[in-house]
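Missing here is one protein chain; the remaining ones are kept as they sit in the complex.
Moving on to chain A:
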Amino acid sequence: MKKKAWLLGFLGAGVLSLALAQSAGAGFIQGTRVRTEHPSPFHVSVSPDGGTLALSNQSGHSVTFVDARSNKVTGEVPVQVQPEASVFSLDGRTLYVCNAESDTVSVIDVGNKAVVKTIKVGDWPCSIKLSKDGSKAYVCCSGSMWNSVDIIDTAMNSKIGEIRTTDYGPRDIAISPDGKTAAVCLDTTGKINRGIDFIDLATGRVTEHRNIYQSANLRGIEYTPDGAYVLVTMEQPKNWLPVCEAENAQIFSNNIAVVETKAGGKVASMPLDEHNNYDGNPYGLAIDSEGKYVFIGIRSMHRITVLDLEALLAIVSSSTQEELDDMKNDLTLMVDYLVKRVNVGLGPSSVALSPDDKTLYAANYFTNDLSIIQTGDDPQVMDTVQTGIVWEPLPRGEPLTVPEVHYRVKHSPYKSELVRYGQFQFNEASWTLQGEYSCASCHYERGQTTGLIWDLGDEGWGSWKNTKYIRGGRYLPPFRHEGFTGHPDEIVGAASSIDRVCGRDPGFVFRSENFSPERLEALIAYIRSLEFTGSPFRNEDGSMTEAQKRGWKVFSDPKVGCIECHPGDPKNPRALFSDAQTHDVGTGRIGADGFRTTPGAVFNTTVLETGVDPYGEEYDVPIIGLDLVKEFDTPTLRDIYASGTYFHDGSAETLMNTIDNTATTQDMHGVTSHLSNQELQDLVEFMKAL
């Protein structure tokens, strides 16, 4: 492995050629540079004739082909870094694979099992679907500050255009049955009301944006066969409630949004949770061609939930929007449309149906296998095809107390097996209370952040904190916004921060027994191994654009002062842009008499003047604050484009809000009031380049 090719947090994630010698199936654990032999199948697609399956191996950096009739692996084709989705051409001879970290699409000749072309696309392509006539492939580029669906001409195998979505983070796309419209779910970091763009494919224009209120972690989208609805897997965060308890979906609920496709139609977030049994982290979904069932991969509870689609749609069609808004919190509703929950392997992120609807395939990420399920009224797992190394999670072990773990945690971030166990734990809901959510629910399965604020209660209730971006976290302890973790050692700092990062021990927030030391060690190893993603906004060769250079000038201007607390050279790939100190930047929401003497002071008067209700739950970030301290730890600016919302309490919704004095006391977070609009824009562009 050529070390120089893997600069820590490599910049310009453009064309990263995988000409490096690596065996098929050997790649990196997602988000890290830790080598692994585990392929980790993230996605499964079925050829149009039903004869071939393609598994995109996120850690294996390859595609595994399986013959659907014999259930045997027929080959593996290396692609680029982190393939997350694929789609067959209409004739089944070509497979298009999105490489999420390389920002490319690999074109594979299925017959020859070889990559024939690699197409550059936008940031973090994670979903690809074919138009109805097969002439185009649509690629969702789901980067945190990216909003394009790239269009590939399948005849020329080249990118021919882009569709601009109305917000960042287009995660998945579905093509309507008549081929005229597409629906894209937008999983925008930091938003509490995410939504769907309906796109007219002929013009490439968004015709309507539909909000799904109180939503996060939108993962998959599909049309019903009659085109009247789209279904979206999602979670409903309860982030305005203090994290006091977990039962009764007080932290997250897991839902499937049923959205009428007609303009201005109803939006129903139907529960996937039962009162004492939650479907933590619903992911991919599939609907059979007759509209009888919907199959949902519940990634963190390791099962496929099968719903009676007709019963589900009957409830939606016969209820008013007001009734549906009430229903989204009804944990007894599922009994009326649940067919069965089928246990499969660990981490089923993606499901796909055979063309005759009789078979459902589920790709199991952690166990490296494919579950083959016979559909019908009583779905059953018929077979499991091993497509990689057999893997089992660490045993439960004897849960130990925090002090014991602190005493015994070792520094071992690069032991591959340990990191993978930790990755599993991160994406695992069944150890939270009744499977309600996982670390990934807040910190994103990409190890970044979903950008929501939470009141963890560790300084008393009433103080919301921004979910930390954890990629590259190990470079800059301490972890907490207030700048302390209780131990100077960074690794035990990480342990301490896990035990304090969610207020108390992980066991407290998740209402579960504590980890055994092995499990905690694995989780720390994974988190320590996460590397920066790198900015997609520079030039291809990694140099800065003109706007970014201008922004760098402003940034490094001593009069403005950014560089004082955020020192670094953008040409240095190791620069962290943080002095690792705490500073008062005018964001501490405390009053004149000191600590916590400001009852509900509104600080973002700009937003208030626009008429936003300061206590309304539809606005994503707080404009009333309550803090323990005034000084906060300076975060790194690496990957800052992906870690929105900003400041310790998420009160700056965008990068611009961090420097335009709306969320801070005037000129305390950089002296910026004298800057022109252009200079502010350039500064933002520069920040995006880090």
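Some notes on this structure:
In this section, a residue touches a chain if its C-beta (ideal position, glycine included) is under 8 Å from a C-beta of that chain, and two chains touch if they have at least 3 such contacts; residues count from 1.
Here is the rule we use: contacts and distances are computed from a predicted model.
UniProt records the chain missing from this view under the protein name "Hydrazine synthase subunit alpha", selected from "Hydrazine synthase subunit alpha", "NADH-quinone oxidoreductase subunit K", "Ger(X)C family spore germination protein" or "Formate-dependent nitrite reductase, membrane component NrfD". Among A:D178, A:E290 or A:D330, only A:D330 touches the chain that is left out of the view. Contact with the chain that does not appear here is found for just one residue of A:P125, A:G345 or A:P379, A:G345.
In the complete complex, the residue from A:V115, A:A249 or A:L313 that touches the missing chain is A:A249. Within the set A:V149, A:I163, A:L231 or A:L433, the residue that contacts the chain not displayed is A:L433. Even with one chain removed from view, chain A keeps its contact list with that chain: residues 214, 236-242, 244-245, 247-250, 253, 271, 273-277, 301-302, 329-332, 334-335, 343-346, 364, 366-367, 391-404, 406-408, 410, 412, 415, 417-418, 421, 428, 430-431, 433-435, 455, 457, 460-462, 484, 486, 504-505, 507-508, 510-514, 517-518, 521-522, 595-597, 599-600, 615-617, 624-626.
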